[in-house]
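In this view, the complex is presented without one of its protein chains, the others remaining in place.
In order of appearance the chains are A and B, and numbering begins at 1 in each one.
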Amino acid sequence: MSTQTRLRSPRAMAWERRRSSFAEFCREFAQNRAGLIGLVFLVVIVLLAVLAPVLAPASMLDVTTLIDAPRFAPPSWEHPLGTDHQGRELWVRMLWGAQVSLLVGFAATAMSMIIGTIVGIAAGHFTGWWGGLLMRTIDFFLVLPSLILAIVLTSVLSRGVWTIVIAIGLTSWAGTARVVRSQTLSVESRDYVERARVLGAGHWHIIVKHLLPAVMPLVLANTTLTVGSAIIAESTLSFLGLGDTTVQSWGAILRNSMDVSAATSGYWWYVLIPGLAIVLVVLAFTLIGRAVENIVNPTLRNR
Amino acid sequence: MPDLTFEDVSITYRTSGRNDRGEVPAVTKVSLSLPSGGTLGIAGESGSGKSSLAMSVLRLLPRSAKVTGRILIGETDVQALSFGQLRALRWADASIVFQGAMHSLNPVQKVGAQILEALQLHVTDRWKSDKARAARVSELLTAVDLPLLKAESFPHELSGGQKQRVMIAMALACEPDIIIADEPTTALDVIVQKQILDMISRLVTERGISLLMISHDLSVLATACERIAIMRDGELVELGEAQQVCTDPTHPYTRQLAEAFPTIGDQASRLKPVTRKDRSQVTDEPAKGKSDEVLLRARGLSVTYRSGGSTMRAVRSVDLDIHRGEIVALVGQSGSGKSTLARTLIGLQAPDEGSVLQFRGSDLPRSGKALRAFRSEVQMVLQDPTAALNPKLSVYESVAEGLRVQRYRGDERERVAQSLTDAELTPPEKYFGAIPQELSGGQRQRAVIAGALAVGPEVLIADEPVASLDASVRGEILALLLSLRERLGLSALVITHDLGLAWNIADTVAVMVDGEIIEHGPTEQVLLDPQHPYTRKLLAAAPSIERIKA
Partner (left out) sequence: MTEIMPSTGAVILEEEGLDEPPRRVSGARYLFSKLGGAAVSMVMVILLGFFAFRILPGDPVASITRERQLNAEQVEQLRQQMGLDKPLWQQFGDYLVNVATLNFGESYVYKTSVSSLIGDYFWNTILLTGTSAILAIALGLWLGQHAGWNHGSLFDKITSGTSLVLWSVPTFWLGLLLLMVFGGTLHWFPTGGMLSPDPPTDPLGLIGDVLAHMVLPVITMVAVVYAQYVMVMRASVMEEKSADYLTTARAKGLREDLVRRRHAVPNALLPAVTLVFMHIGGLIAGAVTVETVFSWPGLGKLTYEAITGPDLPLLQGTFVVFSAIIIAMNLIADLVYRFLDPRVRQA
């Protein structure tokens, strides 16, 4: 209990409390070794992606300059990760691919999160006709196979990176919405929300003051997990040929590998490296996500 | 028939993880004995260690618990048994009646099958065949007054009382020598509680079984046990004959517990809840009492719920008045509709057409500014103070919430400080930055009350304001309500299932059953000279320390 009798304004007190709880959050996160490893790994990858133009200038991807470059060269000192069917260095493609894969992952997740949170809170808070309709919509989008729908969307819209972002964003928000909705419902049934109503609070006050803060930690945990699945979704869509063929992405590299039957021809680096990168990045996000979940939901602490 | 003996028993829990507090002691060096065929009650508040002690008899404590000392059933040290021997001893020598009303029964298995399982685990000559076992299940169900059909029911299809009977039948199944009853009547209604207690006593005496009963309610133990032990913070504080412990205790803590459940008819507790504070200034002045001005009026108030195709009439044509300066106790058991009535009076629930509901002469507003203005006149305090406060907001913010919602123009800080002072949380600045987790149950309830007071209401509706609080704190909150009437002229409608509470602080009592108010009048009249047969039944069923004298 605070024994200070300093006359600080309540707003200052609130901010100090937020700051200290954030510091507490960081401290707890640091205790989770897996999450920490994931975070560090992710920071490294992001740095590499950002520095891609510096580390591997775009000219290195220009096929016209690579007429004499060896095709399908296995990894060696000269070609650290091997070369592809057009003689391009795989490590160069991987760096540039990191940009796209991460960008799409983040952007699609942001879109999915925003839609999901808004719809989820609305579905949980508003009872009656609207709430029912929103719930049916969420359930419908949950049932719909997101991959199939994403395929449809990308087929119809013009091909490009942003199409993929929109496709993933529009098809994956339902998972978040469902989680947000059930959390909203559980918070709505708490006494302190009823108390707020008794005090005369309207929708806005209850949503902003009670629902959002209660839901945000969950959304945060969900976000990191969603980025992982967004990256997988992007790679799958690119692999199926729905991405922009001029843009490098890890999924596109794998598509190339299938086109040239790398798997059955023994060009193992072409198949292994990009996939491994995807797995590691998604795993990193998953570990971070679980670490955040553990902090946010103390009942999960002993997982 | 063996005795049950606790010799110098201590139980500590190892805590791990974030809030590592090392070893937490739950029970410290307790020695007790329950002679064969006797009855012993253990009373204590939450955290006293009584449940840990009870669970240790069958080694049902979690793995993080460490037990020292000896626990003997007859000559057998329970701690020293192997797992096989322990499993054989469990239920056959000693069984436990858990709180059936909670989740102590497997939700997806029929109750008959669950009783049968006990018989299958401990097969004796008496029930060796399937047929004999089925017959025994029927025999047990009859012993607890349950129709045989109920064996095919799932737990969620039974009422609280019926589930408790199933637990008792199950406990008796293997003819144990000792039965441990862990809070067997908590969460049950007063009348059902009496039936269950009578049944336990009768069965135990008939079969010569020793009974160890755990409860937080001293009066419950007084009706069922010969001797009572009081535990506090893991230690044994008092032990003696039930009558002596309840009426003439030696330890001050016991006295506090006993007085927390006032006896109806005892003038000493009328309008004088037990508190630790010095309230002499209150007792000297005559109670202000109620005036004639009617603040809240209900006439023919009905509330009907409709779901699917069925309707349920929660409140049927209720007439109720709350005068200025009056404290009304609305007494009813669960299912009576009292909470629905409270929520309707405060405008959270819409009443049926034709109901009259007025505040200060004008109809209750339904929406908009008028409703908000109404909210500053009539406020509500809920049962569980922990749930009523947003755990992330500080006390200041929770109390100020009403002011912010009402767009209060004055000095917010001063108003919050004033409300906290009125709720007896002083000095208020000390509590500004505290979060609910840091406060005790009583302090949280005061914070909730302060939040309600902040908007300056005339009427306070309190729904079971002390039901979730420990016995020693109940008196404090009740005294607070009385003093609020004195100082601020606040009227109150207190909803409760506890008649003793009504005796303690109310001017008027209304008894509610099945949506209707069947009796209504001044407290002395209703509680000392009840007219309605249901009220008489309630009074007769209320466990009271006085009654064991008779």
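We take it that a residue touches a chain if its C-beta (ideal position, glycine included) is under 8 Å from a C-beta of that chain, and two chains touch if they have at least 3 such contacts.
Only a predicted model underlies this, so the values are computations on that prediction, with no experimental measurement involved.
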Per the touch definition above, residue among B:1, B:102 or B:528 touching the missing chain: B:102
Residue of A:32, A:222 or A:235 touching the missing chain in the full complex: A:235
Among A:12, A:26 or A:279, the residue in touch with the chain that has been omitted: A:279
Missing-chain contacts mapped onto chain B: 58, 60, 87-92, 95-96, 98-99, 102-109, 114, 117-118, 121-122, 154, 156-157, 159-162, 170, 189, 191-192, 195, 305, 307-308, 310, 312, 314, 333-340, 383-384, 463-464, 513-514
Where the missing chain touches chain A, by residue: 136, 139-140, 142-149, 151-153, 155-158, 228, 232, 235-236, 239-242, 251, 254, 257-258, 262-266, 268, 271-272, 274-275, 278-280, 282-283, 286-287, 290, 302-303
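The working rule: only the chains that are shown with their structure count from here on.
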Of all residues in chain A, those that touch chain B in their complex: 1-5, 7, 10, 13-14, 17, 28, 190-192, 194-202, 205, 209-210, 213-214, 301-302
Touch list for chain B against partner chain A, complex: 17-18, 346, 348, 371-372, 375-376, 379-380, 382-384, 387-390, 392, 394, 396-398, 400-402, 404-406, 412-413, 427, 429-435, 438-439, 448, 451, 455
